[in-house]
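Below is the structure I would like to discuss, written out as structure tokens.
Of the protein chains in this complex, one is absent; all others appear in place.
For clarity, chains are labelled A and B in written order, and residue numbers in each chain start from 1.
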Amino acid sequence: MVEAVRIYGHLAAARVRADWQYRTSFVLFTLGQALITFLDFAAIAVIFGRVDVIEGWSLAEVAFLYGAGGTAFGLADCFISAVERCSQRIKDGAFDRLLIRPLGPLLQLSAEEFAFRRFGKLAQAMTVFGIAMAAVDVDWTLGRVLMVPSMVLAGFAIFGAIFVITSSLAFWTVDTQEFANAFTYGGNFMTQYPLGIFAPWMRRLAMLTGVAFVNYVPALYVLGRDGERERFGLPAWTLFASPAVGLAAALIAVWVWRTAIRHYRSTGS
Amino acid sequence: MGLWWAVMKRSFRRHATYRGATLAGLFTNTIFGFIQAYVMLAIFSQRGDVGGFDRQDALTYVFVTQGFLMVINVFAGPGEISARVRSGDIVTDFYRPVDFQAYSLALDLGRAMFQALARGVPPFLVGALVFDLVAPSSPAMVAAFLLAAVLATVASFGFRFLVGLAAFWILDDRGPAQILGVAWMFFSGFILPINFFPGPLEAVARVLPFQVMLQVPVEIFLGKYTGAGLAGALALQVFWVVVLLGAGRVVLAAAMRKLVIQGG
Partner (left out) sequence: MSAHIELVDVEKSFSVWERRGVVRRSRKTVAAVAGVSLAIERGELCGYIGPNGAGKSTTVKMLTGILVPSAGTIRVAGLDPQRNRVDLARRIGVVFGQRTQLWWDLPLSDSFELLRHVYRIPSDRFRSNLSSFVELLDLGPFLSTPVRQLSLGQRMRGDLTAALLHDPEILYLDEPTIGLDVVSKSNVREFLATVNRERGVTILLTTHDLADVERLCSRLVVIDHGRVIEDGPVAAIKDRFAGWRRVVVDLEEPAPGLDLGLAGVEVEKVDGPRQWLRFDRTATTAAAVVSAVVARVKIVDLSVEDPDIEDVITTIYTRPPTP
């Protein structure tokens, strides 16, 4: 495990060094990403310029949701989303060389296609998150404090799993990239707002895919919104279910990926 | 005229072959439409009017925008032109006996026609099934919307053409192009309708060209302009089309000179 992290580090660092050759693009891309995500939040700020609450959530509370979801997504985007590139690699014939090496292709892909610019997004989300945590009116018990890193890590695992699973589809069909976006970027979009605003079928989909557990459900605990929890019929234990959901998502993702690789090796795509 | 039609048709057909990507994109458009629709519902549960839109307007805006996205190609980066400049293939494009800008426009219109049919209409229909949406009130309004849509596409082309040619002067233009793309997305009304912006920001948006690519045609669809106002809105579109295409011609001439002098 440590070995894998070390190798990931070397490969990713190599990619960053390579991208750094194109210095201006590198810097501008990173700024551009931060800007795009800033606009994302700007949209929410604009909305709150017109209304005071969304479904009873104040700006600070929505910012908390946004920050938590954005940080989880940002982490997954930085370290795992590169897996999406596998479909392009298969088309170019550049995938096989990953199988020649004594490493898993998942590790190699996410490290070799590492893009530093994605840190722009992560940084922005973390900033909003930090400010929101200070601004929000919460009685910070130990449980609540611990919930914060726990939900971010679980969210990282859940979004990471979504990236891996949707990328695995590339091994069976062509041009699935846009389809995957509905779940990855769509999922991220949904986590920016309290889940209550969405239709029941969308809420259930969010629960099923684990997206609801990235930030919304744990936030109910942190922000003490017990009434809302009861309104949606969520038993109290679900508030702490994020780590378990994250773990399950990760295991499912690994299984799907392995199956995809097995399929690739038997049909040669 | 026959030539342009042939170019458009060919471009249309070429994009029609990407069936899988189109279907997948359609799915994504629809999902995003639903997410945005519920955000709108949440906003309008608090107030009846925002910036002159009521709830129905906002919901319609969401679904028409999702359908319109691919037509105006909001997500295109610097794209093909820029790539061809960097690889040097642009030389063959310039030496064709047809005007490069007109040729590129014809290609883009062919693409836009396909996207309008394949991805423009379905999200709106799905939205209309679930929500109570607004539709143009008369055939004249439909015609006005279609005209506005074409103008929006041409304006968007004009902008992308300029950005693409920037590759002649800026060696690696992906960075600047991305920043411009961000500005475009925001100020065209894609992220939120411009009339939702706070006063100063809305004022800025209204002097930029991006609004005519998305916001204005959708507002026409919603029937927000009638009579003189409608003429004014269309005139604004025409204004920006002229400015952007004109700038495009100037830049194209400069690029061709540069190519001759420097040999590419």
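By definition in this document, a contact is a pair of C-beta atoms (placed from the backbone, for glycine too) under 8 Å apart; a residue touches a chain by one contact, two chains touch by 3 or more.
Values in this document were obtained by computation on a predicted structure and should not be read as measured data.
In the whole complex the chain that is left out makes contact with A. Only one of the listed residues, A:A45, A:A94 or A:L251, touches the absent chain: A:A94. By the touch rule set out above, chain A reaches the unshown chain at residues 3, 6-7, 10-11, 14, 17-19, 21, 93-94, 96-97, 99-104, 265-268.
Just so we're on the same page, only the chains that are shown with their structure count from here on.
On the chain B side of its complex with chain A, the touching residues are 18, 20-21, 23-25, 27-28, 31-32, 34-35, 38-39, 41-43, 45-47, 50-51, 172, 174-176, 178-179, 181-182, 185-186, 191-192, 196-198, 201.
Against chain B, the residues of chain A that register as touching in their complex are 22, 24-29, 31-33, 35-36, 39-40, 42-43, 46-47, 49-55, 173-179, 181-182, 186, 189-190, 193, 197-199, 202.
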